[in-house]
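Structure incoming, see below.
For this depiction, one protein chain was excluded, whereas all remaining protein chains were kept in their positions.
After this line comes chain A, so read on.
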Amino acid sequence: MIRRWGAAVRWYLRALTGEDRYDRHVAACAADGRVPMTRRAFERHRTDVAAAHAHERCC
């Protein structure tokens, strides 16, 4: 029970912060038979894309 809740919280936080993006990239590449980017290159690409978007935060 506690383990299940712990796993759920971890899943949620990883998804919320985007930490799971790389895993999803690897999975997507595996499905299409492509070679995934390295994690370093992937994260760098992701943050550079994010930089081009306004990042809205309200009051």
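Simple rule for what comes next: a contact is a pair of C-beta atoms (placed from the backbone, for glycine too) under 8 Å apart; a residue touches a chain by one contact, two chains touch by 3 or more; residues count from 1.
Following the convention adopted for this analysis, contacts and distances are computed from a predicted model.
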item	value
The complex's invisible chain, by UniProt name, from "Carbon starvation protein", "RNA polymerase sigma-E factor", "Sulfur oxidation protein SoxZ" or "ABC transporter permease"	"Carbon starvation protein"
Hidden partner chain, touching residue among A:1, A:35 or A:59	A:59
Interface with the unshown chain - residue positions in chain A	10, 12-19, 21-22, 39-40, 42-44, 46-47, 49-59
